[in-house]
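The complex appears here minus one protein chain, its other protein chains still in place.
Which chain is which? They are A, B and C, in the order written, and residues in each are numbered from 1.
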């Protein structure tokens, strides 16, 4: 195909419409089609604000972005090549991301004076020059839909609701995807509502036929099968993966799960998902607030369950006092923080990496705990397992960081075999000579996990400093020093299990890019791109933010510059200075948006260019 | 006087007895005597645990330590030269701090089998070798007291209660202090209880006469007048100074004060003091918890009052979410944190500097605010004024750190003249063309302080990100970046008002000791001592922990080693690495106890010795 | 500045209202904007303080002073504000999650302190803003996103809780009852002490028709009783039913005669003992009509007045404090 804007190796499509237009469903069905046909996928959803706004307005626009490719991909893509806009507001909110020459398919029935006004267009954009750079396809979707279902006994509004299926039919045709699986999905979904089933099917087929016969489109596109490792895959969002990870951890530990939470965007859906998995011995507890959820988690861990809680920034603040108790009582549990844009209420639906230092230092007193971060939607699953592994082995609360981008974004997950997953079964102490609650494993330094109900091991724990070993309350100065040191050494000891973070590229060169969390995809893509161009650039991604692997320091020495891109004002950058006196170059953005590969490549290029010059390394670039 | 243990330039005395024995009163009256007679003073009180234990047991011991000297002093001293022990438990709990050759005065009536058992002495220490190194003065204090008051109509237990006055009389004689002021104090205090007045006076006089005539003591000591700046002085504890500072700030700002708090050791007494100052337009509010106290502070600041709250570590955790709101709404207020030993409940009556990183980073999102720390009991007063100055000028919450050592310790405060104190009067915006709540002062970047009730300036604020200027809710990416930057730049801008921290000693040399908070006294004393010995050592004390003065980095370059002593695991040390890549040597202690001058001198000596060798500077010492 | 009579428009801010179309919050807002001018308070002296939730967006839409705080904490922020500025007219807007889940403790303490502020709790028996989890007022068995098998905790009755917290003014109303709501807003404003109004509010997106069984036009007269001081507790289409009270509590009778009418209990919101109001608050569908209007209204000293009195008394006794004197108190000596 001769088209410049559409690259058949890799398409980025965005569906946008009113919250009531069914964009998420449409996107999700199209994603399934691409995935089943063998493309790699990465998708992002976009709910702009937390309250539903009036239909047709910009705050009411809901978006679904999908990138599908004939090779492995790691981000949802920087720009859109195809935009489907169901109304003027959807157009206005999304057009700036459409590449020049990109395809714009819109519902021409919606470009009425009324809808234009709701979208705050002073002039009809279709009649101005602003869309000239795109390839426009206006389709009377509402009308076509009504036509398609006119023989059914449907209300006007129910009939109109099918227009997402009409649009889907068009796109299915445009990308040469099969229509059958979607028909099947509709039949399954509406098995009890035959009328809806019929209406949706008719609309879908009408869209498909329209695209095929109308001669509106002069070409069809095909994105070839991607060459991924053989196996079963599924689409998974980060939050789904977190929920699955918790169930899996409980099964692998052979323990019941108590999952406590208080609703907060963008963390809530994990609680929702888990509340559906009761037959996996999962109990969920919607607490009265985050403090209660944290404390219930402590209670459950004390009781011998696998215990976890989830929240976002404001909830992390509230949990901080009880986290200190968890550290002091040395009980195993996982606290998941799905970061959102702060401070205060901030921008709840937007994404940021600004809670790292709060996770590390957001508690009074010397209160260290392991902190790790997930990096891809499907990695959320493995991160939960790892967090629980460490929590149980070292008898410690563990914080796992995710973020809004991972939470709602989805990628293709190569499903594991259960047998390849780690065994997490804990050892409960059930009898002991001279038992004391703070006796320690000589290697891990962990104290024993004793379930109440164990005869003969009755004991008391609490938040007051206690004598090492006996666990009795102690105000002894030397004991306090010893306990402070022990608690720290225990957490530092986690390093013994951790390999040096892998290096993407050569282990020396001009620039080393260090990243953490959800920016991995964009960073790795950017670095790979520059590597193809021959640049002496490598990347290293940190799973653990605390404890930090000592090797990082030595690897860093083999590069002229270290670049640390983060969606905050430089928190890992600070951490690496603190821990290793590492003089790195920060690259920061705090806009609530993820990094684009383009901007990262630019930042890296700039630094690579510096390497050509003779520059004082200790002079920061920005 | 030929005595080796007692140095008449500088005496360190400790009164110890049961909580019911009136040790605090006795100590405090003796302190007054020394202060009035012209000595410099520094005292510490010691309440060992938070619940009263049975009389006569070690957990029930209450202690009062006073150092008085003929020169300016900065610490309560490392060791005791004189110990007054009212019972065996008091002896046991305090003897290890008495210097060899020191004076031990004890109530011989209390060394009965019963009392020895309560103190868990297996043998009577008076009959073993363990006290041989001290100069012992056993006095039948109970008996003498009963004798002294036998003509009065007193119950046995009321009569016994006077024995602290008997002991005081002895000490007054021993240190050649006048008895009259104490008699006057008694007369004033018990003006409505003539019987008590008489009993206490008789006991006091009996003690004095006993010391004079019994020939038990062969010598009397005189600590000469200290040569301090001329003026009025008063004894003040850190917590008293905090309360006075709040009243002063309100008067200097010409605003009413709303002081909110929830009781917590060791912060509560500030709330108590302030609740007594109502005629200074001070309102105090005991909230239902720390979250409420923090929020009420925000509400009061919004209302245009001078607003402050106080807490300790666990309360700081709880306040963290609301602190984010204070930052987002850019309202002026002061949050005082009197640190205690953590984590969790920790050791509430013990001292630590472990909340620094929590003060700086203990909130989700990018949420910077100024953090400063008081360094002496009386400095708490000036620190409060400074905190309010910055809060008002920059429209920001400010955290002021104190700690348990400052809270209950007292020093001699050279009282200021009101006219020399800063003017804190704020400017409220009362009218404006095109007013918007987030319009900014071009220099300070502060937004205006507008009181509800101001006609025409009605507006809304809140915790969601807002458009700069208008203050309208905004999810715009660039605006968020701008606001994050603005909030940070505003706080960094506080530096414009701050001088470079002063250097104690030369501005170059072998070792620079950097300290913060309550360790100033011990650090400065140690450094001065080594300077007298000719060592190339200097000290720099940081009042502000955030923002940090850039000059610190340059000064540090002029020294071979930087030593950072802290009562934590190295929080300022981390901060200086983070901010300035400063490769310093940490010296840490987390025992709940303050530094002794002796241990600091040793640590400094060790580092000075390193300077002699040729060592790789980047090799940390421990 | 505020001499001329204000209108509804004066209380409408320039912010676009962003609730879902059809949300009950619109009606509450409209009524508030309509009543405000009648209260005779200069609008600069009015402050709306809210927490987080759909309901809590309220302050943005009122052209008064407004503070959208954090989840559950509006009563605490309002307390600080009122202590600092007793002369302001302070209105707290909260939701069932904001006010009864995370924030219930602050609410209880606000009520027992009896600050002269007004609380409007928009109860839609759901978490709206976070997209549909059950709330502390959701009925048992509620199927929501977080309770796919039905919720299992028994709902809190906001009015009962307020009464146990010794609220001095406790009322209840529907979002759709304009006249009732307006009268309660006025009465709350008049009341000296904390006024608590629970407003049953429809969330048409996540919990549509939660109150339809008692609020719909055709059932409302039968399923609710509007309380008026000094009036018998009559309800039903033609006031043909009444509530009788005896040692065993309330029972419903048909009121057909003057004799019947005699038996009907006369509403007394100023009852010293809050048990009466508590008993009313426990009347529930379907056995009883749900009481709407003012359940309790008694006079008690307000916290901010008591505090101010202590300040005044202290000034009277000790004189306006002089800073230098204060600093120089305690043990002072000269060097």
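Everything that follows uses one rule, which is that a contact is a pair of C-beta atoms (placed from the backbone, for glycine too) under 8 Å apart; a residue touches a chain by one contact, two chains touch by 3 or more.
Keep in mind the model is a prediction, meaning the values are calculated, not measured.
Just so you know, the chain we are not showing touches A, B, C across the whole complex. When you scan A:121, A:210 or A:233 for touch with the missing chain, the hit is A:233.
Contact with the chain that does not appear here is found for just one residue of A:298, A:380 or A:513, A:298. Although one chain is not drawn, the whole complex shows that of B:263, B:426, B:493 or B:551 it is B:263 that touches it. Residue A:247 is the one among A:247, A:373 or A:494 that touches the chain missing from this view. Touch with the chain omitted from the figure is made, among C:190, C:262, C:300 or C:320, by C:300. In the complete complex, the residue from A:325, A:387 or A:520 that touches the missing chain is A:325. Residues 31-32, 35-36, 38, 226, 228-236, 240, 244, 247-248, 251, 256, 258, 260, 277-283, 285, 287-289, 291-305, 307, 321-322, 324-325, 329, 414-418, 451-464, 472-473 of chain A touch the missing chain (whole complex, contact as defined above). Contacts to the hidden chain, counted on chain B, fall at residues 49-55, 59, 262-265, 268-269, 271-272, 275-276, 278, 284, 286, 288-290, 314, 344-345.
Against the chain not displayed here, chain C makes contact via residues 101-105, 108-109, 112-114, 136, 149-150, 152-157, 160-161, 163-166, 245-247, 249, 265, 273-276, 278-279, 282, 300-301, 303, 306-307, 310, 313-314.
Going forward, only the chains that are shown with their structure count from here on.
In this assembly, the C-alpha centroid of chain A lies 40 Å from the C-alpha centroid of chain C.
Distance from the chain B centre to the chain C centre is 45 Å, each centre being the mean of its Cα atoms. Between chain A and chain B the centroid-to-centroid distance comes to 46 Å (mean Cα coordinates, whole Å).
Residue positions of chain A touching 2 or more other chains, listed in rising order: 49, 314, 344-345. Multi-chain contact residues, meaning those touching two or more other chains, occur in chain C at positions 52, 70.
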